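There's a structure below that I have some questions on.
With one protein chain removed, the remaining protein chains of the complex are shown where they sit.
Showing chain A:
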Amino acid sequence: MHVRRILSASLAAIALLGAAACGSDGPTDTTEGADLVIYSGRSESLVKGILDDLAKETGVKVGVRYAGSSELAAQLLEEGEATKADLFFSQDAGALGALAQAGRLEALDAAVTDRVIDGFADPNGQWVGTSARARVIGYNPTLAPEAEQMTSIDAVLDPKYKGKVGYAPANASFHAFVTALRVAKGEDGAKEWLTKFKANEPRKYDNNILVLDGVDKGEVALGLLNHYYWYERVAEKGADAVTARIRFLGSDDPGALINVAGVGILKGTDQKESALKAVNYLLSEKAQKYFADETAEYPVVAGIASKHDLPPLADLEKSSIDLNKLDSLETTLAMLNEVGLT
């Protein structure tokens, strides 16, 4: 009668585990009773602080749902009008562009979009940027001291860096950089660049953090990444503990592309007023200072200083590329596929 005992033991275990779990309250829905529902594609560990402050200071009851930007965009597209979300806070412009293109975003007043530096809001006012990040070259000063003088992304094509350049092929910022490359060099020029890059056998990493690790450990001499990963690493470990350095490229170079994170209000929201309050809060001096200091990103409102030693945004390339142009992204991915850099 082993089996009986097993069954009863199993049931008892289930009941016990279940009871233990119920004792811990189980999953609670934080949008329950919330006025404003935000879908945040920006990571909880990056933005929870500022969203908590937002709720406190605007008096709006906020419920936040975190997931990846593009997963949330896909979810919002499936949900359509039935969505509970009022505001979409995205890590990159592409996801906002997808919603804008599907007609799911409510146009913002010029009074809102005018608050940010030119070029950091959607030209049609569908969404507005909240912070920005620059593409940079990370380098290991022992392996590639000359990188300190680099001005063009073409420098990474030098055969002496064969197998010594790290990049994150799946990263949205890398895709945006390739789009910038196409704008700067034309389709044929961009393809030629990518073919040479591929021939130089660059090393693939899963994300920017690992690219930085690779540069830091000397696995690679150079790495293509976003600026704030380095600042965060320095803030976390201290400048002495980080071997890697970064180089901001010339302002006209596609390798100095600026990417933005931003917000859009979902069409059909019954919380338009609260949503606008939230958008304005994210553009407020306090929130902009938060992005400048806590996440080491660029503020998108003029006149905000950062505790980090960031080169002024004005010295970097002004994004002349419509980052939310999806047809363009599709062409970029097709080109990467063709060259074999995915």
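Basically, a residue touches a chain if its C-beta (ideal position, glycine included) is under 8 Å from a C-beta of that chain, and two chains touch if they have at least 3 such contacts; residues count from 1.
In this text, contacts and distances are computed from a predicted model.
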**Prompt:** Between "3-oxoacyl-(Acyl-carrier-protein) synthase", "Iron ABC transporter permease", "Nucleotidyltransferase" or "RNA polymerase sigma factor SigK", which matches the UniProt record of the unshown chain?
**Reply:** "Iron ABC transporter permease"
**Item:** Of A:A110, A:A170, A:A199 or A:A241, the residue in touch with the unshown chain
**Value:** A:A170
**Request:** Write down which of A:G80, A:P145 or A:G268 is the residue touching the left-out chain.
**Result:** A:G80
**Message:** With the missing chain put back, one of A:A107, A:V183 or A:I209 would touch it. Which one?
**Reply:** A:I209
**Prompt:** At which residues does chain A meet the chain that is not included here?
**Reply:** 2-4, 6-7, 10, 13-14, 17-18, 20-31, 37, 43-46, 63-68, 70-71, 73-75, 77-80, 82-84, 94-95, 98, 169-170, 172, 175, 203-206, 209-210, 213-214, 219, 232, 236, 326, 329-330, 333, 337, 342
